[in-house]
Structures are given as C-alpha cells and as structure tokens.
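What you see is the complex with one protein chain gone and the rest in place.
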Amino acid sequence: MAGLDILYFAWVRESIGKDGERIDHPGGAATVADLVTILAARGGGYGEALGKPDKLRAAIDQRFVPLNTKLEGAKELALFPPVTGG
Amino acid sequence: MAGLDILYFAWVRESIGKDGERIDHPGGAATVADLVTILAARGGGYGEALGKPDKLRAAIDQRFVPLNTKLEGAKELALFPPVTGG
Amino acid sequence: MTISCRIGEVDFDPAAEIAALEALGGGGVATFTGIVRGDDGLVTLRLDHYPAMTQAQVDRVAAKAMERWPLLGIRIVHRVGALKPGERIVFVGTASRHRTAALESCAYLIDWLKTNAPFWKKESFADGRSAWVEPRAEDDAKAAQWEE
Partner (left out) sequence: MTISCRIGEVDFDPAAEIAALEALGGGGVATFTGIVRGDDGLVTLRLDHYPAMTQAQVDRVAAKAMERWPLLGIRIVHRVGALKPGERIVFVGTASRHRTAALESCAYLIDWLKTNAPFWKKESFADGRSAWVEPRAEDDAKAAQWEE
C-alpha cells in the first residue's frame, strides 16, 4: 500500500510535536477532512491541533485545497493554520 | 510701476534665446494670454515660441494657471510647454 | 523575463535587488520592503515556512503576473527564522518598461505573498507572552481585489 507524507506547520506542528510523518495512504475516496478526523482521534497533541477543522487549511502536493477534497493521487498533504506571511 | 519677472522653459526658452526677463507689469486687468500676444508681436524667436498659445502652459508665482488668468498681484510668470517629467 | 525568488534566514540587501532589476533595461523599477515593527513590546518574530510549496507557487504567480503585465523581471526575497524589530522580512521588486506595470505588479505580488504564500508568524513579547499571528480579513480582501 502506498504511503502519504503529512507535513505540519505553525501551531499544528507545535501541538503535535513533529514536522510531519509518513502514514499508510487512507485511499483515494477519503477526504482531507476524513483523515483529519482519524488523526484527531489519536488524542493528545493531535486532538488539540486537529480537533477544530474550521481553523485548519490544507495543501495537497503543494496546492491549497478545501478540506472536502479527496486524497486520490495525493503524495504529500500539509495541514496548517491560515497563512500570515509577508 | 511694478515689474513682472517672466521665466521661459524648454523650447520656449530655446526659441526666445533666454531664461527669462523682467518687464513692466502690464497691469492687473491683463491676462496671461494678453501678455503672450504682446510678447509674440515682438516677432523672431518670440513669435516662434509664443505664436501658438494652445501649445503653452503657464504658472503665476509657482502655481499652474489657465492662460485666461488675470495678472493681478503676479510677481513671477512662467511660460512653458506641457511638462514631461518623471 | 528574469524571476528570482529566495527564501531563507539570511538578511538581504535591497540595493543589490534593485540593481539587478535596473540592469534589465526597463525604465521602471517598483519595490516593496517589509520591516518587522516593534509594536507592543515585540522582541522576536519567528517565521515558519513550507519551502516546496512556496517555490511551486512562485512559478505559478510569476506566470500569472506575466500574463497580466509586460514585466522584465520579478525578484522576491522572504526571510524565515527568528527576526528582530527593525529587520527586513520581505522584499518584492518588479521591472518593466512601463511604470504602471511595475507598480501594479509589485502591489499584486506583495498582496499575494501576504495571503497565499505558506508562511506563519509567531510573535514573542518582552513580558514572555508568545502567540501565532492571526490572519487579517483586510489582507484577504486586498488579495481578492486582484481576481478577475
């Protein structure tokens, strides 16, 4: 089974306590939101970081996507708060 | 009688052949256009520079003015083509 | 068209960026430089960043800017890591034959960086507090105005 690289940034990274991790790909039918729910269920820092999906933004393979986007074909998923650069 | 300093710029200056001159003030009832007509009547470079008033712009005491502005109170009159700075 | 985009911890020299843009022979160079403000006792601003995504995005936004304005060059520098008040954080410079193209594209790119580039700021204050910066609705509105 293929893997999926997940990256965390800003307070998502701080709460979970790591920059990212590789997981088993949950399958192309699963959405970003589905995966966020699965990860949040791990509790602890995961619950803290991912428990309120409306505060999260996501990118698949370096492109912003809405959280209801399916993970089909995704190689890299990034989870983070709204950006505040510049 | 008071004097009026006239300044010439760009091709107005080149045609007339000087940066400016001091003349007897033509009186507060005279307009810039009236004075331009008087000066153009001198002929030569003056006629060349000032014969087509629609190509001219003017400033009285360092402020742009329309050519129909009266010279009342004017100390310095500048005559020039439309500006092309920057 | 010359595009340069550097993301990193090192400081940069606006003069060198401008010189590179001037050398393109365009006639007009517009720039924006962002500096860390020391408001409310700010001691350190720390920037987190997603490098691969920024690079991919810069390529796309530069292509968009080129469609929209006749540009000769784009230079973007964005610092990451820990910054102090008074330090430069971001630079955007554009060169064009036309001043309006240079000015508008410069504004477009900095608005884009503020709202779409994957950077996150964390502020640390003299009293020990620290907090991630919240996005401003105003910035989203600015970026939205460029949508056609």
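A, B and C label the chains in the order they appear, each numbered from 1.
Methods note: contacts are C-beta pairs under 8 Å (C-beta built on N, C-alpha and C of every residue); 3 or more make two chains touch, one makes a residue touch a chain.
Computed from a predicted structure; not experimentally measured.
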item	value
Among the chains presented, those that the missing one touches	B, C
Which residue of C:I18, C:M53 or C:L83 touches the chain not shown here	C:I18
Residues belonging to subunit C that touch the chain removed from view	13-15, 18, 22, 25-38, 86, 88, 97, 99-100, 102-104, 106-107, 110, 114, 142
Interface with the unshown chain - residue positions in subunit B	7, 9-11, 13, 59, 62-64, 76, 78, 80-86
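We take it that only the chains that are shown with their structure count from here on.
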item	value
Gap in Å, rounded to a whole number, between the CA centres of subunit C and subunit B	49
Gap in Å, rounded to a whole number, between the CA centres of subunit B and subunit A	73
Per-residue overlap in subunit B, given as positions that touch at least 2 other chains	none
